[in-house]
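A protein chain is absent from this complex, but the other protein chains hold their places.
Order of writing sets the labels: A, B and C. Residues in every chain begin at 1.
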Amino acid sequence: MSEGLFDGVLARGASGAGDRAWLQAMLDAEAALARARASVGQIPGDVAEAIAAACRAEDYDVASLGRDAVGGGNPAAPLAKALTARVEGAARGEVHRGFTSQDVLDTALMLVVARVRPALLGDLRGAADACAALAAEHRDTPIAGRTLLQQAVPTTFGLKAAGWAAGLDGAVARLDAFRPAAQLGGAAGTLASLGGEALAVRAAFAAGLGLDDPALPWHTDRGRIVGLAAALGGACAAVAKVAGDVVLLAQTEVGEVREATGGTSSTMPHKHNPVAAVSALGCARPAPGLVAAVLSAAGGHEHERAAGSWHAEWTPLRALLVAAISAAAWLRESVSGLEVDAERMRANIHELTLAEQAATALADETGRERANELVAEAAREGRLPEGADVDVGAATGSAGALVDRFLAGR
Amino acid sequence: MSEGLFDGVLARGASGAGDRAWLQAMLDAEAALARARASVGQIPGDVAEAIAAACRAEDYDVASLGRDAVGGGNPAAPLAKALTARVEGAARGEVHRGFTSQDVLDTALMLVVARVRPALLGDLRGAADACAALAAEHRDTPIAGRTLLQQAVPTTFGLKAAGWAAGLDGAVARLDAFRPAAQLGGAAGTLASLGGEALAVRAAFAAGLGLDDPALPWHTDRGRIVGLAAALGGACAAVAKVAGDVVLLAQTEVGEVREATGGTSSTMPHKHNPVAAVSALGCARPAPGLVAAVLSAAGGHEHERAAGSWHAEWTPLRALLVAAISAAAWLRESVSGLEVDAERMRANIHELTLAEQAATALADETGRERANELVAEAAREGRLPEGADVDVGAATGSAGALVDRFLAGR
Amino acid sequence: MSEGLFDGVLARGASGAGDRAWLQAMLDAEAALARARASVGQIPGDVAEAIAAACRAEDYDVASLGRDAVGGGNPAAPLAKALTARVEGAARGEVHRGFTSQDVLDTALMLVVARVRPALLGDLRGAADACAALAAEHRDTPIAGRTLLQQAVPTTFGLKAAGWAAGLDGAVARLDAFRPAAQLGGAAGTLASLGGEALAVRAAFAAGLGLDDPALPWHTDRGRIVGLAAALGGACAAVAKVAGDVVLLAQTEVGEVREATGGTSSTMPHKHNPVAAVSALGCARPAPGLVAAVLSAAGGHEHERAAGSWHAEWTPLRALLVAAISAAAWLRESVSGLEVDAERMRANIHELTLAEQAATALADETGRERANELVAEAAREGRLPEGADVDVGAATGSAGALVDRFLAGR
Partner (left out) sequence: MSEGLFDGVLARGASGAGDRAWLQAMLDAEAALARARASVGQIPGDVAEAIAAACRAEDYDVASLGRDAVGGGNPAAPLAKALTARVEGAARGEVHRGFTSQDVLDTALMLVVARVRPALLGDLRGAADACAALAAEHRDTPIAGRTLLQQAVPTTFGLKAAGWAAGLDGAVARLDAFRPAAQLGGAAGTLASLGGEALAVRAAFAAGLGLDDPALPWHTDRGRIVGLAAALGGACAAVAKVAGDVVLLAQTEVGEVREATGGTSSTMPHKHNPVAAVSALGCARPAPGLVAAVLSAAGGHEHERAAGSWHAEWTPLRALLVAAISAAAWLRESVSGLEVDAERMRANIHELTLAEQAATALADETGRERANELVAEAAREGRLPEGADVDVGAATGSAGALVDRFLAGR
C-alpha cells in the first residue's frame, strides 16, 4: 500500500487503507460539506462545486502534506490550506468552514472503512466459502481428532473445515454489523459556526457520503472506534485459528494438507512452506495488542476533545485495518485450492484412537471386562488386539450430520 | 463476590459472576444434559430427575471442589465426580455422559453471562438515563467547552451529558446484541457418545437452558468469546469516558459537579472525593489489557481442542466480567444524583472564549479588521474589549437542538 | 493458593502470592513503621513492640477484612482498624501513624515479590538446568531443524535444548535485576506527619524490611511496577517458548519427547498428554495482555496520587505474579525428566533435508551442475539420488561447538 521497506512485506490488498485512500477520503469530506452547505443555501452551488472540483487526491502530494503536518498535530489543516490554494474567489473563504480537524479525520476514517470493507468481507467470505466447499467434499473423510495436540478420537476433515467456515462466517457477521457514521461538530461539538441550519447541513453531509448521521457528534464518544477495532480484531482471531490449523496440518511429519502456491527452494526441495497461512498468522498475531492500544485510547477522551487520546488511535487503528485486510487475503489464498491428502489423513490415524470401539466390539464375544483387559494389554504395545473389528467411519459420530446441518444453514 | 482480601475492594454487584454462580451454572448444564437425553429416550426420566435433583450449588463445597481441581486442568471433572457421589443406582452411570469438560465450562460461562447481563445492562441503562435526565435539565446550562483540557468555546452541560448518555447507550446496544450459546460436542466435537439422536439431544439441551443452539460445536471457534470480551471492554470504555469527565469536573479548581455520596474526611474537610467515579475508573482501566489477553487466547485454539489457550481465557475473561459489572454499578451511583453547580459552570467560562463573538459584534461598528485588532489588544490583557456585547447562550450554537434531537431519538 | 473454584486449576506453587501472604506483608509494614519510629524516639520501644506483636496474619480473618474493604477502596484501612483493636493503651493511637494506605499496599507488594522471588527464580533456574542437562546429554543427537513448522536442515536436540536454557537464563537475569523498594510518603508524599526525623524513620523502615530506600516516594512514579510487570511477562514469554516446543515435539505424529508425568486415560490409552507443558502455556498465554493492563495503569498516575490507576494495577499485577510463578513451576516439571526419543528424532529427519549435502558430495564425481540435476530429479520423488553419500552428523554444522560454548559460559 505504501512505499516503505516493510509496508508490503505482509500487506496484501491493503492499498485501500493506504495514504492515498485517506487523502481522497479527507477531500471527499471537504467536498461533501461544501455541497451540504450549498444545499441549505449557505453558499452558492457554484462555490461548492468549485471546491468539490478541487478535491481530487491525484492533484496533491502526500509527502508534502505529510511534511506540512509535522508539529501541527494532524494532516487536516495542511490539506485545508492546500485545497484553499487550489480554488479561487469566493470559494477561498468557504473551504473547510464549519469543520474542526477531527470532523475531517473521523469522517475520512469512516469512509476508508466503508470503502475497504467490501474487499475485506469478500476475502473473509471467499475463505469461508472455500472452507465450506472443503467441508462438503470431505464430509466423510476421516482424520484424527486432536486435543492438546495429541490424537484423541477420530473426526472428519469435513467437520474441521466446517468449523473453520463457521468461525469466518461469525467474523463476517460482526464486521458487517458495523455502521460507519459521519462526524460533524465543529470546535466544541455545538456546530456553532454552521448557524441555524446546522442539523440540516449535517444530514446532507452524511447523506452525501453515504454514512450514518448520528444524533450527536462523537468526538469523545469512541464507541464506534471500539466496535470497529473489536470487529477487526475478531476477524484476525478467526483467521488465526484457520491459518494455525493449516500450518499444523502441513507439518512435514503430518503432511495432510499443502498449499497450492506454497514456496519451494532449490536447496531444500522437500520444503513446501505454507507461505500464505504463515503470512496470515504474521498479520493476525499482533492484533490483540493493537486492539488493546485502540481501546486504551478510546476510553479516555476528555471533555469535548481529548488531550492526546485521539491522536493515539491512529497508529494502532491503521495498523489493525491493514492487518485484518491482509490476513483475510492471505487466508483466502491459503484455503482456496488447498491440497488435501485424504489418504495421509486416514493413515495418520493412530490405531489406538479406536480403542473404545474395539473394546465394545470385543465385549460381545468376551464380556466387557475381558474386552477391556485385552485392549489394555495390546495398547501397552501400541496396537489393538488382533481380531478387534474397528471402523473409523463409525467412530466419527455425528460429524456428517453436523456438516449437513451447518451447510444447510449458511 | 468472593471472600478474598482484594475481591471486594472495587467489585460491586458482581456476586452473579462469582464462584457460587459458576458452580450453579455448571450443575445446571449437567441437569440439562440429563433431561435432554431423557427427552429422546436415552435414559429414563426418573434417572434424569434424580441427577437434576442433585444439581443444587448449596450442596457442594466450592473450596473442596477447587482443591480437587488442582492439577486436573479444570473444575468440571471433580464436579462430575462429586455429583455422581450424590446420586444412586442407574443415575451413577449417566452423570456427565456425553460431555467433555469444555462442554460444561463453556456452557456455564454462557449461563453466567446470560444471568448477570440484565443487571449489567440495568446499571448501564440506569447510568445512561441519569445522564439523559441531566441533559434535559441542563439543556441550556452554559459550560466551557474544553479541548486538550483548555477552554475553547462555550457549550452546554446538557450537550455534554447527552454525549455521556449516547456513549452508554452504544455500550448497551453492543452488549445486548451478544447471543449466549450452548456448547455440546464431546471429546472431539463429533457428539460420538450421544448416538444417532445427538443433534436432538443438543437442541433439547440448549432449549432447556434458554441458550442458542449453534450448528456446530465451537470448542476452538472462539468468535463468541471475542465478541463477549469486546462488548465488555466497550462497556468499560464508555464508562471510563463519563467517569473521567466527572473526576475532571469535580476537581477542586473546577468544582462544577460533585457526587452526592462522595467521601469526606475529618482531617481534610474540604475534600469531597468522587469515590464512585474513581472506583469506576479503577475497574475500567485494566479492561483493554484484559481484552487483549482474551483475544490472544481466543485466536490460537489448535485443532479440536487447544493446548492451553482455552485455560488461558478464564483469568482475563472472569476479571473482565467483574470489571464491567462493577464499573457500570459505580458509574450509575456516580451520575445518579450528581450535584451540578450551574453557577460555577457559568462563572468558570473564560471571557475570551467569546472572543470571536465579540469581534463579530464590534465589526458592525468598526469594521472587521479594526474589531479584530481591538479584540487582540484586549486579549493580551486577558479580557474582552469594553463594550463588546457578548452572550454566552448565543455562543452555544446548536447545543440545545442537538440535545432535543438526541432525547427524542432514545 | 486461594479457595476459589478456578484458583487452583493452573496455579502451582503460588501460595506465596495469595491473600494470606499479602496480609502478613501488610502487617509487617505496620510493624516495621512502628519500630522505625521507635528507633528515632518518636514512640517508646514497648509501644512499637506491642504493635509488632499484634502483627501476625493468623490472628486476622481474611474474609472479614475483605468484606470491610468493600467500598473503602483498599484493605489497608480496615486492617489498620483491626490491628488497632488488638492493641491497648498508648499503642492504639500509634498504629498506622505516618502511613497513607498506598504506603502499606505498595510496600506489601514489594515484600510479597521479594518473598516469592526465590521460589520463582528457583523454578526458572531448575527448568534451565534441566534443559542444560539435556543439551549436554544430547550434544550430538540429530534432530530435524524446523522453520515455519517445516523440516529445513538438520540440527541437534542439544542445540535446541541449549536455546531453551538460554531463554530461561535470560528471564532469570531480568527478574533478578529487579530491586524491591519500600514506600513511605504519607498523604501527599511529603512525610509531613513524621516530623523532622521523617527521612531517618523511612531509612529504618526500609532497612527493617530488607527493602531499598529510594530517594523519593514513588506513589505516582510507577517505573518499578512497569519493571516488575515486564520481568514477569518476560519470564512467561521464555516459558511459553519452551513449553510450546515440548507440545509440538510431543505430538502423536512427531513423538520425539514425552513428559515423564503426562496424563493417561483408560478410554484413550495412546494419549499421553503433555499436561505440564500445556498448563505452562495456559498460564503464560494471557501474560502479554496482563502486562499491557499494568502498563496502562502505570503510565497515568495523576499528581500526588492517582484517580483510579493505582487500584487498576492490582488485578492484572496479582494475576501476572501467579501466572509467572505457576508457569515456571509447570515448566520445571515438564522438562525435568523429559523422555527423549533420540531414535525417533533421527528417523523423523526427512532424507531431503540433506539435499544440499548430497549435491555437494555428488559434485565431486559429476560436477556441480549435473549433481544438482540428479538431486532435483530424485527430489521430485521425495528421495535422494542413489549413491549419494550423506551424513546427518556432518550436516549439523557448529551445533556441538555452540552447545559447548553455551554450557561453558553458564
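Note that contacts are C-beta pairs under 8 Å (C-beta built on N, C-alpha and C of every residue); 3 or more make two chains touch, one makes a residue touch a chain.
Quick caveat: nothing in here was measured; it's all calculated off a predicted structure.
Engineer: From the listed residues C:8, C:78, C:126 or C:145, report the one that touches the chain absent from this view.
Structural biologist: Of these options, the touching residue for the absent chain is C:145.
Engineer: Give the residue, chosen from C:65, C:182, C:236 or C:329, that touches the chain omitted from the document.
Structural biologist: C:236
Engineer: Please identify which residue in A:318, A:332 or A:350 touches the non-displayed chain.
Structural biologist: Touches the omitted chain: A:318.
Engineer: In the complete complex, the non-displayed chain touches which residues of chain B?
Structural biologist: Counting only chain B, the missing chain is touched by 144, 146, 148-153, 247-248, 250-254, 266-275, 278, 288-289, 292, 296, 348, 350-353, 355-356, 372, 375-376, 379-380, 382.
Engineer: Spell out the interface residues on chain A facing the chain that's missing from view.
Structural biologist: Residues of chain A in touch with the missing chain: 2-11, 19, 22-23, 62-63, 65-67, 69-75, 187, 243, 247, 274-275, 277-297, 300, 307-316, 318-319, 323.
Engineer: Hey, which chain C residues sit against the chain that's not shown?
Structural biologist: 145-149, 152-156, 159-160, 162-164, 166-167, 170-171, 174, 177, 186-194, 196, 198-199, 214-218, 220-224, 226-227, 230-231, 233-234, 236-238, 240-241, 244-245, 248, 284-285, 287-289, 291-293, 295-296, 298-308, 395-399, 401-402, 405-406, 409
What we mean here is this: only the chains that are shown with their structure count from here on.
Engineer: If you fit chain A onto chain B using the CA atoms, what's the rotation angle, as a multiple of 5 degrees?
Structural biologist: Roughly 180 degrees of rotation.
Engineer: Report the inter-centroid distance (CA atoms only) between chain A and chain C in whole Å.
Structural biologist: 33
Engineer: How many angstrom lie between the centres of chain A and chain B, each centre taken as the mean Cα position?
Structural biologist: Centre separation, chain A to chain B: 24 Å.
Engineer: Which chain B residues touch at least two other chains?
Structural biologist: In chain B, the residues touching two or more other chains are 284-285, 287-289, 291-296, 300, 307.
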